[in-house]
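Left out: one protein chain. Kept in place: all the others.
Here the chain labels run A, B and C in written order, and each chain numbers its own residues starting at 1.
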Amino acid sequence: MAADLFEDALFGALVGDPAVASVFATERTIARYNAVEMALTRALAAEDAISADAAAAISATLETFSPDIATLRAATVEDGLPIPAYVRALREAVGPPFAEFVHLGATSQDIIDTALVLALRDVNDILAGRLGRVIDALDRLGGRYGANPMMARTRMQVALPITVGDRIKAWRAPLARHLTHLNGMGERLDVIQLGGPVGTRAGWNGRGDRIAGHMATALGLTDPGAAWHTARDGLGEYAGWLSNVSASLGKIGGDLCLMAQQGIETVAFAGGGSSSAMPHKQNPVRAELLVTLARYQAAQLGGFAQGLIHEQERSGAAWALEWLILPQMCVATGASLLTTQSLVGTVTRMGAQPASPDRGATDAEQALAHRP
Amino acid sequence: MAADLFEDALFGALVGDPAVASVFATERTIARYNAVEMALTRALAAEDAISADAAAAISATLETFSPDIATLRAATVEDGLPIPAYVRALREAVGPPFAEFVHLGATSQDIIDTALVLALRDVNDILAGRLGRVIDALDRLGGRYGANPMMARTRMQVALPITVGDRIKAWRAPLARHLTHLNGMGERLDVIQLGGPVGTRAGWNGRGDRIAGHMATALGLTDPGAAWHTARDGLGEYAGWLSNVSASLGKIGGDLCLMAQQGIETVAFAGGGSSSAMPHKQNPVRAELLVTLARYQAAQLGGFAQGLIHEQERSGAAWALEWLILPQMCVATGASLLTTQSLVGTVTRMGAQPASPDRGATDAEQALAHRP
Amino acid sequence: MAADLFEDALFGALVGDPAVASVFATERTIARYNAVEMALTRALAAEDAISADAAAAISATLETFSPDIATLRAATVEDGLPIPAYVRALREAVGPPFAEFVHLGATSQDIIDTALVLALRDVNDILAGRLGRVIDALDRLGGRYGANPMMARTRMQVALPITVGDRIKAWRAPLARHLTHLNGMGERLDVIQLGGPVGTRAGWNGRGDRIAGHMATALGLTDPGAAWHTARDGLGEYAGWLSNVSASLGKIGGDLCLMAQQGIETVAFAGGGSSSAMPHKQNPVRAELLVTLARYQAAQLGGFAQGLIHEQERSGAAWALEWLILPQMCVATGASLLTTQSLVGTVTRMGAQPASPDRGATDAEQALAHRP
Partner (left out) sequence: MAADLFEDALFGALVGDPAVASVFATERTIARYNAVEMALTRALAAEDAISADAAAAISATLETFSPDIATLRAATVEDGLPIPAYVRALREAVGPPFAEFVHLGATSQDIIDTALVLALRDVNDILAGRLGRVIDALDRLGGRYGANPMMARTRMQVALPITVGDRIKAWRAPLARHLTHLNGMGERLDVIQLGGPVGTRAGWNGRGDRIAGHMATALGLTDPGAAWHTARDGLGEYAGWLSNVSASLGKIGGDLCLMAQQGIETVAFAGGGSSSAMPHKQNPVRAELLVTLARYQAAQLGGFAQGLIHEQERSGAAWALEWLILPQMCVATGASLLTTQSLVGTVTRMGAQPASPDRGATDAEQALAHRP
């Protein structure tokens, strides 16, 4: 077990999400920094804050800019973030006479936050695609088993007969709403950060809003009209969404664990976990994992919400709390979706099965027997 | 100190919110149960699931129905919720021959959840109104002091001069977004719950969706098309919103605490807390409370998110967790808004003040001195 | 549903804990304030910080002191806590010439924190007694049903046969450890708070430590040797204990929910909740509630831990977060214990039962059939 289970050599293939994690890989982070500085540079030139020659020189450098990571890492210890060293390195790479126009009027947070928004866009492409595929997989599951009878259970007690399709419908509905909500929050989430050192856009002689507009367009984002250095409500809503998705999938996993119990047996899986002591067992490992991830996310959400309280014009303390939590939440939601896809794919039966010598009445039969 | 600080005899006038709390008062809860049963009854009649005479008799009873609370309280110990006893009492009040048509085809959760949505609508009327008033108060504050200079601080260090208006603008922006988000989530929040015992709307011979449509219209809500007994994503998003609002206000409170420090003194308040030991102090009690409430909400949000994982067709365990947490979150957000209104109203100065014999240079003067 | 479910007219008899809640009733809070001021007064006299006559006069007043609650409530809005107004009222009641010796050298936090410790002592008397009774009840349960066979389940799958006694033993063991831990944390928890306005014990001319010693003895507490105004680690450990107890009981509740499932049926209860729609059901309401309370506590613990970060010599913001959370955690742990006692008392069968026409094979029989 490594400290980060998602990346653990032993557990990572079960609980991790390489695709989402790779969005946060260092080279992609640097590429996003470059993209943000590029968009800023061109926006500055479009508003004559820097010359076209300066913009061309800086842009050309950015095309292939690859700063020394060890230098950035070392500087982060002092600076709290890598952007000051990144900008120094970029200025050095650009060289005179245009070095001084690099990052003009911007602040570290403009770069890191906009780069984060770009990262989340990549994450959301993955997550939205997977949500669609999970919905499709549930539809296929419903197509195969939806007509089978099963017992509804309320408060963990036999209630009344339903069909497998009824339960699948209850699983599916929130997933569609999550997609709707994800689209709806775009106006609060898919926005550039641009404010300059104290968030006022004052460093560009009144042209800040227009520069922001150009920059947003170049990056395929929108300009929220002001910096949000300390107003993290969009990220707060997004973290809630991540947790909400994992919760919906956790419900599926929890249900499947309950359905797989001997004595209930409303689902069967191909494969399933083995035990070091009890070779007869077929453990619903992935179904349990969905519950784990959902509870993990809920806890992280509580932590992320603590990080929404930023002081003054920039909070180092609250901001870094986001960095500790949000990428892991992205991975966990990604892992929830991956795991659901895998798990649903292993279902070999849902709903009532015929009674047989080695087991009792079906759940549905029992339920009828329990009717008054 | 009582167990619930919001209702404590000593602390309640500071930290509580009587208006929001009263939404959850027992008589109003019963009134909502009545309203939901009334809407259901009329919807049943509209679809001929019950006769017009039955609907008239039940509706007439509901107009003035006031069940014995002690009976409901005692029954809740056994049943886990008051609706079974409420329905029994309502049936008794209606009497033969129409008693059997009371609550026809519905389940306890249909009543409690729809009643909760109605409660949240009342809460949101209060909260949205207050959000508007806080925005107005901030605008007035900006009108009075917005042009005053102050020092921006980033990472708690002097950064560059800004105006008071710059900071107020940063406080205000997320509040407007919260109003937008509240409106946007209506399609996921302002929805009736109607599913019947196992959430399938199967108890009305195919007319369930049409009954739901009538019921929703009567209550001024929409029909989400299916029960959401175990799909609590709408409430999850809403809890996130409550926490998000408190966080934005917590940032204002935290900033005001920092601004009120001697040596910084960028704000002054009329009144302020006294100390049992140090009569010279003017404690920014309400500003601190905003931070408290924001952190309280973040923790509750983490708990609420744990409660999103409902099993099977109804989870007693997860559902009750919502009941423990969500009303308190409504009160806390209400209290955050009330406190912000009061606090903003006590501001007597913002931004730099002239140096005087008993204090040092202003924050802005110091900042200039720190420029390189 | 009221905002505070523990005190709700409809739900309170199920989820509340009147005994623990009453520890935090206003009159008992005031009585504790009086007791702390009394102990301080006598300690001051013992060290000649005030005269014996002053101590006698103040003590005599405190014997029957009952300040006007409305006055304290109103003052708390300004002061953030009721002690300044309480001290003013007490001084007024004592009158000249001794009024000025009331509360001498102390600060509000000395009174509130020491009073809290006294409250927790009362709470812990209740909780420890109940823990003992739950252990006894489990022992009796083991005596009645312990020899019955049942199936162990791991990862929710049938594992190997065990006895009911094996499972009860696993439930019981942590409860005994909780009692051990509660006793062991006394040195960090059962301590007076005395520091004076800035926590240095400087207000008593070098006699602060001796005054603290007298005060501690009078209250049956110990003197930790210094104020802990901002060092809340003892309370942090205690909040963890409260959550830990509820978690152990939540495991019992969760297990009983699983055992009560039709198809598993390893437990039967007398009574049980009814349903508004399905009269055949016997819902394990109290077992579910144990899970609810355990999850509630875990969330509160996360919030309480946020409140441990106090700034400077006194944090209004962090301190009030404790007030919002800790009493409710006491109630929730109390409710967990009450609920467990009730629930265990309703068990009418544990372990395997004979097969019968209206149900399938017993859990144990099925398990054998599943062996390889």
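Assume a contact is a pair of C-beta atoms (placed from the backbone, for glycine too) under 8 Å apart; a residue touches a chain by one contact, two chains touch by 3 or more.
Quick caveat: nothing in here was measured; it's all calculated off a predicted structure.
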TODO: Give the residue, chosen from A:T76, A:N148, A:T222 or A:Q341, that touches the chain omitted from the document.
DONE: A:T76
Open item on the list: Looking at the full complex, which residue from A:G208, A:P224, A:G302 or A:G351 touches the chain that isn't shown here?
Closed with: A:G302
Open item on the list: Among C:A89, C:M156 or C:V267, exactly one should touch the missing chain; which is it?
Closed with: C:M156
Task: Touching residue (missing chain; options B:R121, B:R140, B:R155 or B:R210) - done: B:R155
Open item on the list: In the complete complex, the non-displayed chain touches which residues of chain B?
Closed with: 153-160, 257-258, 260-265, 273, 275, 278-285, 288, 299, 302-303, 306, 355, 357-361, 363, 366-367, 369-372
Task: Touching residues (missing chain, whole complex) on chain C - done: 80, 152-156, 159-160, 162, 166-167, 169-170, 173-174, 177-178, 180-181, 184-185, 187-188, 197-200, 202, 224, 226-234, 236-237, 239-241, 243-244, 247-248, 250-251, 254-255, 258, 291, 294-295, 297-299, 301-303, 305-306, 308-316
TODO: Extract the touching residues of chain A with respect to the undisplayed chain.
DONE: 1-15, 20-21, 24-26, 29, 69, 72-74, 76-84, 87, 103, 106-108, 111, 116, 119, 196-197, 203, 253-254, 257, 271-278, 283-285, 288-289, 291-292, 295-296, 298-300, 302-304, 306-307, 315-318, 320-321, 323-325, 327-328, 330-331
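Operating definition for what follows: only the chains that are shown with their structure count from here on.
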TODO: Starting from the mean Cα coordinates of chain A and chain C, work out the distance between those two points in Å.
DONE: 37
Open item on the list: Show the residues in chain B shared as contacts by 2 or more other chains, in ascending order.
Closed with: 80, 197, 254, 291, 295, 298-299, 302-303, 306, 315-316
